[in-house]
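A single protein chain has been removed from this complex, and every other one stays in its place.
Chains here go by letter, A, B and C, matching the order in which they are written, and residues are numbered from 1 within each.
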Amino acid sequence: MTTIADYGKYETAWCPGCGNFGILNALKQALVACELAPHQVLMVAGIGQAAKAPHYLRANVFNGLHGRSLPAAIGARLANPELTVIAESGDGCLYGEGGNHHFLAALRRNLDLTILAHDNRVYGLTKGQASPTSQQGMVTKTQPHGAFASPFNPVAVAVTMGASFVARGYAGKLEQLSGLIAAAIKHKGTALVDIMQPCVSFNKLNTYQWYQEHCHELPEEHDPTDREQALKVALEFGERIPLGIIYQTERPLFEEQFATLSKGPLARQEVPRQELQQLMQRYA
Amino acid sequence: MTTIADYGKYETAWCPGCGNFGILNALKQALVACELAPHQVLMVAGIGQAAKAPHYLRANVFNGLHGRSLPAAIGARLANPELTVIAESGDGCLYGEGGNHHFLAALRRNLDLTILAHDNRVYGLTKGQASPTSQQGMVTKTQPHGAFASPFNPVAVAVTMGASFVARGYAGKLEQLSGLIAAAIKHKGTALVDIMQPCVSFNKLNTYQWYQEHCHELPEEHDPTDREQALKVALEFGERIPLGIIYQTERPLFEEQFATLSKGPLARQEVPRQELQQLMQRYA
Amino acid sequence: MQQDIQILIGGEAGQGLVTIGQLLGKALVRAGREIFASQTYHSRVRGGHNTFAMRVGAGPFAAPRESIDILVALNAETVELHRPQLTKRALIIADAAFAPELPGAIAVPFGELGPEKLWNTAALALLGQVLGLQEQQLYQAVEATLGQKKPELLEENQEIMKKSREWAKAHLPEHDFVLADATATADSTQKRLLLNGNQAIALGALAGGLKFCAFYPMTPSTSVVLELITHAETMGCVIEQAEDEIAAINMAIGAAFAGAPAMVATSGGGFALMAEGISLAAMTETPVLTVVAQRPGPATGMPTRTEQGDLEFVLHAGHGEFPRAILAPGSIEECFTLTARALALTERSQSPVFLLTDQFLADSARPVTPFELNGITPVRPGDDPEKVATPYRRYRLTPDGLSPRLLPGLSEHLVVADSDEHDEDGHLSEDYGLRTAMVKKRLQKLELLKEEVTAPTLEGDQDALLLVCWGSSLGPVREAAAILRDRGLKVGTLHFSQVWPLLPEQFLDLLQKADRVVGVEGNATGQFARLIRRETGFTIAELINRYDGLPFTADFLLERLETQRAETGDR
Partner (left out) sequence: MQQDIQILIGGEAGQGLVTIGQLLGKALVRAGREIFASQTYHSRVRGGHNTFAMRVGAGPFAAPRESIDILVALNAETVELHRPQLTKRALIIADAAFAPELPGAIAVPFGELGPEKLWNTAALALLGQVLGLQEQQLYQAVEATLGQKKPELLEENQEIMKKSREWAKAHLPEHDFVLADATATADSTQKRLLLNGNQAIALGALAGGLKFCAFYPMTPSTSVVLELITHAETMGCVIEQAEDEIAAINMAIGAAFAGAPAMVATSGGGFALMAEGISLAAMTETPVLTVVAQRPGPATGMPTRTEQGDLEFVLHAGHGEFPRAILAPGSIEECFTLTARALALTERSQSPVFLLTDQFLADSARPVTPFELNGITPVRPGDDPEKVATPYRRYRLTPDGLSPRLLPGLSEHLVVADSDEHDEDGHLSEDYGLRTAMVKKRLQKLELLKEEVTAPTLEGDQDALLLVCWGSSLGPVREAAAILRDRGLKVGTLHFSQVWPLLPEQFLDLLQKADRVVGVEGNATGQFARLIRRETGFTIAELINRYDGLPFTADFLLERLETQRAETGDR
């Protein structure tokens, strides 16, 4: 049996009080709840404060480029369908830096993959510029008159795109969050958990208190399989921010296209030399 | 007064019967309807069959990189707010090749900009690979088992994102299409016209006949300012494909952030040397 | 030596000229002939002016010719455009409507032979008659190709072929293009393969153990992937069309990290987008093969033409410093062998490896002896988890710079890879000493690459005129040299099929010994010559460059050698 201890304890480079700590703990709990041993898990991250999280966990890690966690995660999953692959990064990394393009493409594909977005609504590591999810009007050094563009709502776009699992969590609600992450990992398909995360150093608008005031759990009645209802809930993002599984559906898995993946990791499959010899004859 | 003749006549490199011809004609009509002279218009394109369109029109043209028409268009508009800037390209260019990321970012910004997407649901120029909008199951040389991913619905995503003008047209309905394009050009804000375009060479699924059978004009009652209704209509894309202005709203223009843009083209503004001399003193 | 025959089929995209060309090629190869087929096409789907050229005769050939002996004109424009290239003895097969008033013109009443969509088949049959190919041989080629895809069309094709043959027998003028049996040099009992460069690359990759390829379509690289997709299921490969080239390279790196020998294939602008990913592969020490099929730049440039203009870019692409290897095949055979080698090399060195080719090589086809698979060991990714020192450290510092590479999930060891500078465990570190050690470790792997450098190939004389070239220019350069040698001159060729790393001891003395060294490159600035100077101090003072979008030919080279000699006096 896997325990929290198996996932180790590390010193972090995060600011004291940062929402990242809550997310890290929730993730560990979720992995334990899913009964996954560290070596079965591959964490794929981009670059940012959030993207350091996989270094603070005992697991396989691929810490790639800023904005490019998803393609790397997809590549790894297509090479070894036995791995539990979790892409974990910040809002800047997943929804900015071209990441958005990969985000939409990932949702369209629907591999068995979990996406954890530490959504602090700011670029933390680079010291506080607006991110795609920054609240309109947020003043930063690079947005002295306040962020102008309307914020990206990843949950609404994901539901619109027909993503197969869309949830929103909050770093300050550990139990619920770890439940959402566990459900996402167990879900067969691409699962997004967008996680509201206070950044105590740079986001002075969306603080713990702010989230406490704005976040509410979805009511029991919410039926995540009802797309229309889900879409309505997903568009709610202002005075009230709903938390929970917003949408869930079954869609064919991308991996199923590839017969060869039913035979396990590609690294373990022999090159069929005989077949190659034969198929070359087609060119004669 | 500007006439169709002012916009010239060119030999094209398109296949006979291609939907691009209809779009080109509709565009010319719309420009005339908007009473724009060629030199007031800047067409910005990426790369693809669709992206050749600006070469078949007398206007200013910036024909940039595959996937990157929108940033170039935005840059040009921010340099000269007196230009009518129209980004015109294919579905692969605007919704694939990282273009999607720029697409979402453009919608979030809301500059006064028109986006014309020749949506033939295939990569034409590179000979028939699936595009982000390809119908599921479409068999191509690179998708021998059929396109797997669920198609991108640009209209639905744009409405979800709160884009300020979202319309769908059809290359086979010239009058309606030119009306939509004219409305898009006149709209103050980023306007998307996603244009259903038959590709006679590579798209054997979505043919003129197919569109004839599937497309229908939005009923008179449709209120494009009603976001909820718009979203419902936008998600309709299957047996029935609605044409018309699906959503329209007023949002602040991105350009208004920059006081200097109220003074006209940047190229015509003097460098304020006196001010520079003074502000250097702040470092003393 | 009997003169070879250069056939050129010209017309619009969509007129089926590639089909004729391929069928004719197949038939000729099966009949034991030597051929060389190459293409030019426009960046459009219909219309424009495309050509399919085929050389037939006592080859083997490795380049097209500029002059034309048989012109098959599917439209009037073709006659106009290629008239200046016609040899004195040339035949022109063209519709009666636009056949020129020239001695060799054969005005064909295509309308009488069959419906317009089959005129290409008619032209094929006419060509067959001209060349003296047996009806059966040509029809079998049609059957083999069409039979699989559209059997229902076989009959009408057969009919028009018959009719055309008969017309030809009755109307063909005197000519000397019937292939004498003597020209069938190859042993026709051994089935040769008719392959173009991109097909050979795909087969080489499969033989080398490829398991994963991600791509975004881009001419002229796409056909490598098309070929892979055809065989993916049989060979157990996963091929994925990515949302862009950035995704493609990052997917390939993710897949390689997780144990799949992986590659990407792209061209100019697509490669530019991959530069950051290349740097990631280097930093994480993940093997990945990048096939770059060059076309003329900058930017979109000429998407369907050829150039060797990206050598320096590929050599330096990616920020930061790290070792790499660049292979540049000069022939169809090398496309196969070097691709397999490249896959092995990237795994062996845990460093990025490149295959640098171009539209000319990609699209030109030649018959080759079936490849020997026994000499090629498919890549076995990763090290044995039983044999690594524990605790396992992905970036353990070792004398040769190679650290044990385990694959995540395939043992209980944890594998941690990082794009930041990192410690031996793969966790990010900002320690100055560690930084120095890790830089040294990565650069040390250049030595491993140097151990396996393919030496340049010298052919002919060493001390008179030496033509230096790389990659796809090999064929035309060798042909020009052979012609000069026939004229009694002493000529050598030195061809690099690996352009990085360079080992001066393998070639510097040759450069120094020759009387006249001429660099031949399909670019405007002589990038390889600059690289030679950078690495050896030796200046290749005389260059022949071509950058109009077309490949070198022997004719082009001979002309340039002549004029340049005149210009530079008799030094």
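We adopt the following convention: contacts are C-beta pairs under 8 Å (C-beta built on N, C-alpha and C of every residue); 3 or more make two chains touch, one makes a residue touch a chain.
All values derive from a computational prediction rather than experimental measurement.
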{"item": "Touching residue (missing chain; options B:35, B:82 or B:250)", "value": "B:82"}
{"item": "Hidden-chain contact residue, picked from the options C:128, C:259 or C:296", "value": "C:296"}
{"item": "Option touching the unshown chain, where C:209, C:309 or C:519 are the choices", "value": "C:309"}
{"item": "Footprint left on chain B by the chain that the document does not show", "value": "37-40, 42, 44, 47, 52, 55, 58-65, 68, 70-80, 82-83, 98, 101-102, 104-105, 258-261, 263, 265-269, 271-273, 275-277, 279-281, 283-284"}
{"item": "Residues belonging to chain C that touch the chain removed from view", "value": "42-43, 48, 246, 268-269, 271-273, 275-276, 279-280, 282-284, 296-305, 307, 309-310, 312-313, 315-322, 418-421, 430, 432-433, 435-436, 439-440, 442-443, 523-525, 527, 530-531, 533-534, 537-539, 547-550"}
{"item": "On chain A, residues whose C-beta touches the chain left out of the figure", "value": "13-16, 47, 49, 65-67, 96-98, 100, 123-127, 129-130, 132, 141-144, 201-202"}
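Here, only the chains that are shown with their structure count from here on.
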{"item": "Most contacted chain pair (by C-beta pair count)", "value": "A-C"}
{"item": "Interchain centroid distance [CA atoms averaged], chain B/chain C, Å", "value": "37"}
{"item": "Centre-to-centre distance between chain C and chain A (centres being mean Cα positions), rounded to whole Å", "value": "41"}
{"item": "Multi-partner residues of chain B (each touching 2 or more other chains)", "value": "98, 100, 132"}
{"item": "Shared-contact residues (touching 2 or more other chains) in chain C", "value": "243-244, 246"}
